[in-house]
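Before anything else, here's the structure in question.
In this view, the complex is presented without one of its protein chains, the others remaining in place.
Our next item is chain A:
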Amino acid sequence: MDIQSKHPLRTDDLLNPDRRTLLKCSAWAGAGVIWALSGGIPRAFALDEAGNVADPKALASTFHFVQISDSHIGFNKEANPEPAKTLQVAIDKVIALPKPPSLILHTGDITHLSKPEEFDTAAQLLKGLPSTVHYVPGEHDTLDEGGGKLYLERYGKGTKGNGWYSFDDHGVHFIALVNVFNFQAGHEATLGADQLAWLADDLRAVTTSTPIVVFTHIPLWTIYQPWGWGTEDGDQAIAMLRKYGSVTVLNGHIHQVIQKVEGNITFHTARGTAYPQPAPGVAPAPGPMTVAADQLRNYLGITDVRATQGDHPLALIDSTLV
């Protein structure tokens, strides 16, 4: 197909034409970027203004799922006084998809302050989604007195430790990792030794040709250390995943689309449905970014992930709530 498929183990660099295309596409993430993994090698496709893909191959999928993130139900400040409303818009967008997704991932910060009524409101709204939702907690879901007890009571059934688990769907192995517990002063988020040991054990039964989707709240790789946008022991998890042909790592937490390709591993963070946050380092702090009310939905969105069975390409399509 292209030069990369002959060298599947080559890591990406600036001489890699696909990498260059990707960088170009990332620059205008507002309209959306799609990229397909073919035999584990990511290829970028540009979306036109209407959000359509010129190359139909990229969309010829037999299976797709949706990622929703950072609903922050309970937030009520200027950046978005009504996050329940924008979550509903996101849900309506999923309902309106031509084909219902096989499953939905929520990558955390369901609530803003972990209050029972916030969990109730979120659950009530998310019930409207057309497919099963699989959750991981964000740090905002662990603020109750029990330090995450309310989240785990609701979403932790059948999970290990502080809520990690894995499952298979349509030949894809999904791994839910949790990195919002046991924060240590001056350090990034951690998975912890127990979870890493579990991951090593979980991967034992997974063949290298199986596409893997890892989803967790805080980015598994360091995006911006001064703001704590990274996972300190994420490298250890990533090292275990390197031998697999197609790995997609989906995160939330930073309320904006940022993506990276490293070998066969694609890293992607999704927009939230509540409020935007500044790009890494461009503001003094990572707090909520207030934009004009009529512009807000341009900054919120969902991610649709499509896979074709057989040669296992996954395509990520970010769309805003407009």
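Heads up, the rule we're going with is that a contact is a pair of C-beta atoms (placed from the backbone, for glycine too) under 8 Å apart; a residue touches a chain by one contact, two chains touch by 3 or more; residues count from 1.
Here, contacts and distances are computed from a predicted model.
Only one chain is not pictured, and the protein name UniProt records for it, out of "4Fe-4S ferredoxin", "Spore maturation protein A", "Amidase" or "(2Fe-2S)-binding protein", is "Amidase". The residue touching the chain not shown here, chosen from A:Gly228, A:Gly245 or A:Gly301, is A:Gly228. Residues of chain A that touch the chain left out of view are 75, 77-79, 112-114, 139-140, 143, 145, 183-188, 225-228, 284-288.
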